[in-house]
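The other protein chains are all here in position, but one chain of the complex has been omitted.
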Amino acid sequence: MEIRLDKFREECGVFGVFGHPEAANLTYLGLYALQHRGQESAGIASTDGSRVYRHGEMGLVNDIFTPDIITRLPGTVAIGHNRYSTAGQSLPENIQPLAVTYSRGGLAVAHNGNLVNAGAIRSELEEAGAIFQSSSDTENIIHLLARSKATRFVDRVVEALYQIRGAYSLLILTERRIIAVRDPRGFRPLSLGRLGNAWVFTSETCALDLIEAEFVRDLEPGEMIMVDEDGLQSFFPFPKMKASPCIFEYIYFARPDSILGGQSVYDCRKRLGRRLAREAPVDADVIVPVPDSGVPAAIGFAQEMKLPLELGLIRNHYIGRTFIEPSQSIRHFGVKLKLNACTEVMRGKRVVLIDDSIVRGTTSRKIVKMVRDAGAAQVHMRISSPPTTNPCYYGIDTPTHRELIASDHTVEEIRKYITADSLGYMSMEGMKQALAWEGDLDPASLCDACFSGDYPVALPKEDASQMSLWSARVSHV
Amino acid sequence: MEIRLDKFREECGVFGVFGHPEAANLTYLGLYALQHRGQESAGIASTDGSRVYRHGEMGLVNDIFTPDIITRLPGTVAIGHNRYSTAGQSLPENIQPLAVTYSRGGLAVAHNGNLVNAGAIRSELEEAGAIFQSSSDTENIIHLLARSKATRFVDRVVEALYQIRGAYSLLILTERRIIAVRDPRGFRPLSLGRLGNAWVFTSETCALDLIEAEFVRDLEPGEMIMVDEDGLQSFFPFPKMKASPCIFEYIYFARPDSILGGQSVYDCRKRLGRRLAREAPVDADVIVPVPDSGVPAAIGFAQEMKLPLELGLIRNHYIGRTFIEPSQSIRHFGVKLKLNACTEVMRGKRVVLIDDSIVRGTTSRKIVKMVRDAGAAQVHMRISSPPTTNPCYYGIDTPTHRELIASDHTVEEIRKYITADSLGYMSMEGMKQALAWEGDLDPASLCDACFSGDYPVALPKEDASQMSLWSARVSHV
Amino acid sequence: MEIRLDKFREECGVFGVFGHPEAANLTYLGLYALQHRGQESAGIASTDGSRVYRHGEMGLVNDIFTPDIITRLPGTVAIGHNRYSTAGQSLPENIQPLAVTYSRGGLAVAHNGNLVNAGAIRSELEEAGAIFQSSSDTENIIHLLARSKATRFVDRVVEALYQIRGAYSLLILTERRIIAVRDPRGFRPLSLGRLGNAWVFTSETCALDLIEAEFVRDLEPGEMIMVDEDGLQSFFPFPKMKASPCIFEYIYFARPDSILGGQSVYDCRKRLGRRLAREAPVDADVIVPVPDSGVPAAIGFAQEMKLPLELGLIRNHYIGRTFIEPSQSIRHFGVKLKLNACTEVMRGKRVVLIDDSIVRGTTSRKIVKMVRDAGAAQVHMRISSPPTTNPCYYGIDTPTHRELIASDHTVEEIRKYITADSLGYMSMEGMKQALAWEGDLDPASLCDACFSGDYPVALPKEDASQMSLWSARVSHV
Partner (left out) sequence: MEIRLDKFREECGVFGVFGHPEAANLTYLGLYALQHRGQESAGIASTDGSRVYRHGEMGLVNDIFTPDIITRLPGTVAIGHNRYSTAGQSLPENIQPLAVTYSRGGLAVAHNGNLVNAGAIRSELEEAGAIFQSSSDTENIIHLLARSKATRFVDRVVEALYQIRGAYSLLILTERRIIAVRDPRGFRPLSLGRLGNAWVFTSETCALDLIEAEFVRDLEPGEMIMVDEDGLQSFFPFPKMKASPCIFEYIYFARPDSILGGQSVYDCRKRLGRRLAREAPVDADVIVPVPDSGVPAAIGFAQEMKLPLELGLIRNHYIGRTFIEPSQSIRHFGVKLKLNACTEVMRGKRVVLIDDSIVRGTTSRKIVKMVRDAGAAQVHMRISSPPTTNPCYYGIDTPTHRELIASDHTVEEIRKYITADSLGYMSMEGMKQALAWEGDLDPASLCDACFSGDYPVALPKEDASQMSLWSARVSHV
């Protein structure tokens, strides 16, 4: 579940600590535990009360933060950020946390999510004379905050956030405080923890486990928490709206050992697998997950079907920083670089492959072929979510409509494309029922736009057309 | 099974191609598929018929071999090598293949294994005036080969190998040929494959799968194969001895998707798990493997026990090149940096953890604690091999007797140390029976010295005492 | 004259090309020729008409700009910048050209000089909501430009520049043009050249020589030149003021092969040496320059005195990127790492050392000792400028009053400190007369504040006190 098959180009992770002598070191560990949420770059900003220190680089957390660099991030307060990996583009100026000087001193911001009106706001800010260093949505938030006329810092933050729409789980650091905010819809997760007297913020609870911090609670959608030397304060500055946390965190993004909205992600995925078995059973000999994200669903599927589970697709985890594709005279290797089939498991068997989703279909097609080449008598594909028909505008880097195979193909057409003997998706209702649980949040409220096209926060027309214009006019090469 | 928990410091992998226009590129891919056999350094030597080209670096295959470097390794013949990771020591002069100039031209050697009389040979060679660049056993072989008075190259190789004892799967490259040799005991694996008209040598068959080469057969113990422009010739230059391939390849080292001695490694491990269930059953609720090497055994165990399997220990695969241990004011994190327990899977359950072996016991102790902290009602440990009581002298970097917990503790003492509710090992006989198969090799013949202390090739007394003197007197810093 | 003895921490150099297919490559060559004006960092921004591309790094021009990076700076328009070296501080965010996106597109600015009201402007901008990435004066100019409400780009530039006071030779690049401006006092140099149909801007003419461009003329103080596809236009947007170009460019900073204000720098220095010989003659055997900046003055001095010149102090030019000072158990080497005395030249001689200035006196003291240790019978020091009594606020990184030995010591006190047998400075009047020439600029008009304390543009009180507050509150570590 950590080193992905890169169907999606991931989203981001944020982590912060207030009030611990090893703040930067703990933040480094937190980012390490959240590495699955973004592998392109990572950064940490800390403060000793008089200045803000910041370091960010392209690469993996472990490779970036040497003891020497941790030492140069002093103080008891720190925030950090992991960024997702984009294909081939390297933009060091977009590494987060962004850190700047404004009228009141230093400021650093770490943002998980995507704003839907970023284009319009950027145009307005530029017209008013703002200069932009990055092509990131997040710089808008900083400009709005710096331009606020409010006196209290919290009021500046609220004033800035009132102007933006979309998805944001934000950590804001100044010389004196951390402010953590989750947008009114609660698209992206954000949790609060405690380590001794220190407060901890994290995208997922698995990072609390690593540093042996106690889980306190999730931030509620629309909640803003400020921690400073006077302690922790909670605000609800936004009008109450219908929350819509991202359903895909449960299906694919979050680590299985995280607790999200009070639910074990591992358990959710197993329930999805069980339900899938009831919805799309198949007469077969062996159940094989597509690693790593398909594993819990496959376990649930196998248990429900009372069929043997085998981990017959073996991952190569040593991907390294770069990968050279062999030159043209060698065949293109694609998914073979990451997976290999155990012939013994497949030979002569009716194999059911369990995956969480199909995006473009190209990877599934290669996996089906690989399993068949390994001698499988039949290859059936079962997907633990409904067809992915629509792109996400709230922080997940999905392909466009055109590239999503399910956006304009029937299930039968997809089955033919991936050359499976049968293909079964989960129903929308089945998925919701499988995810149903006790507590405040109703699964019916989850954002399922990628499956349904029902977007809780609409993308402004002008922004849709401007999507490709958001990028900065300056390339730092 | 690939990113290990570093109980053992691994061994090495070798790969070679004769007669393909993309020889270096294929070798790079082969090494990538064999990365699990050694992550400290990697190198490739190639030849275009007039010179030998060589590049090696510390690090992972993917990070070392850029397209630019592959370009600088021309020719249709290449060999490569992955080296194991030692704790903290960085010796670039030991990176293989070693490549030198001798009287007949260029020469490169890639070696998997360990010589037991390296110290004595090195002393003799030095007395005769040889100068050594590295502290590697392999340099002895090169000196012996260069000093041979034989005319034919094969005779030089045979003359050199007659003087050494121990474990070696060797690839030797000159401007005109590759010679592949497996020592008379066949300690380490070595297989032959075919890709179109090209011949391929590899430590494990999983590398053949990646480059879509056909598996031809394993080299037999004591076999030497030479490929040159006249084709392939096989020799058996050594007196017939009782073969003793390493049993630990089946239990832990080899990739589960490899075929070793005609047997699927995945299947062997599952059979071990099944047998273990019969030998050491336990009344429990859930079976959880210690990832990744314990997975197939756990599947077999669970199937035999008809108990549910859960992958409740989640790996963090993003280890990166370096890892900073947090400073002293933070608790030591140890195994938590690599594993986290899914609370949901463990809470209130009687958990059986399945692992392939226990070396020092420290990791097992931490895992048991982690599972108990996650709420398990009981934690039982089952090991799919007998107690590891003796160090390996044939190419696996095991700890010394002193550090092997099973060398001087009873099973009950180990159980207490790792704080498990029960602990069960596989019996020696059970292991052999589980591994039994049809074919030429009798499982009874496998080298089981690490469990039995019964060493097929004895370590000379003088060498045992000289172990610490083998290292070069020169440190390249 | 290029690798300095680091009495001053230098200033900056700018270079630009409009209308050449190899714009970035020529800019790289121009920066290379201007390397003596700043060795800490260098950057180039280019444009292809649709975007602005930018690359900057710490280090020397030659080490930064590889062919690969030049390739990533496409287009026919480019500007570049060399920055001075500060002691031990490494601030990558201050590397110029600064490049940002604003309402009209991309924008890059390269600035040589120092603003005296930067603190006040920065405070105002921050109060109005501006966020700052760097601690550089130059970012103020960009904010002012971006906030201008003017429609035409030239009007925006003029509006911005009206608000700042101090020294600036500026190059501004957008997707469509370069604007070059020299401040109304003309503190820092800026020349115009022509290479075929391309226009070239450079801090010094030596860069024109390298690329074989033709020198057209210096920009006049207060002149603004815009080049775009419609050709070159000149503006004089500022009220006419008394010009005051920096006199120290002639004495020390500029390369001797540059033509500055119509004068050969080499020749100016020789004339200073001749005049010095008349003002402060000495009965001696040999004239020895302190290399490299003292060489032309020593030639003039020796010619006037009819005494033999010897280059008896030998430079070590291989300074490299870093220099380790030997640890404490070895004596401190200081100036010996850069200079060594030829014993043969000095032994038994009455030696006159010619230097351009004395700043702290510590280097002179070591050189006098070195010459005396080499056997000189007498050591006389002659300085080709008056005592340096006051710091510069217009772009030269001089020490503070406290550190300038001449600010509170008499010539006799300085002589004693440096242990010379005699010490002679140039008079203020002598310096001016030696520099006198035909043409528009009167030497009397040159800024001689470092000698006289007579500052043409006063430093606001509030800024003087805020000097240490200008730095950003964010440190990028």
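Chains: A, B and C, in written order; residue numbering restarts at 1 for each.
Rule of thumb we're sticking to: a residue touches a chain if its C-beta (ideal position, glycine included) is under 8 Å from a C-beta of that chain, and two chains touch if they have at least 3 such contacts.
Worth saying up front: this structure is predicted, and the values here are computed from it rather than measured.
Participant: Using the touch definition from the header, name the shown chains in contact with the chain that isn't displayed.
Facilitator: Over the full assembly, the chain not pictured touches B, C.
Participant: Which of C:150, C:314 or C:458 sits in contact with the chain that's absent?
Facilitator: Of the candidates C:150, C:314 or C:458, C:314 is in touch with the missing chain.
Participant: From the list B:20, B:37 or B:55, pick the residue that touches the absent chain.
Facilitator: Checking the options B:20, B:37 or B:55, the one contacting the hidden chain is B:55.
Participant: Identify the residue among C:72, C:104, C:176 or C:336 that touches the chain left out of the display.
Facilitator: Touching the chain that is not displayed is residue C:336.
Participant: Footprint of the hidden chain on chain C, which residues?
Facilitator: Residues in contact with the chain left out: 1-3, 21-22, 25-26, 28-29, 32-33, 35-36, 39, 60-63, 65-67, 70, 206, 209-212, 255-257, 259, 264, 266-267, 295-296, 299, 303, 308-312, 314-324, 326-327, 329-331, 333, 336-337, 340-345.
Participant: Hey, which chain B residues sit against the chain that's not shown?
Facilitator: Contact residues on chain B toward the absent chain are 51-55, 69, 72-73, 99-103, 105-108, 123, 126-133, 135, 142-143, 146-148, 175, 472-477.
Here is the rule we go by: only the chains that are shown with their structure count from here on.
Participant: If you average all the Cα positions, which chain's own average lands nearest?
Facilitator: So the chain nearest the centre of the shown protein is A.
Participant: Whole-Å distance, chain A centre to chain B centre, using C-alpha means?
Facilitator: 36
Participant: Can you give the whole-Å distance between the Cα centres of chain B and chain C?
Facilitator: 61
Participant: Which positions in chain C touch two or more other chains at once?
Facilitator: In chain C, no residue touches at least two other chains, as defined above.
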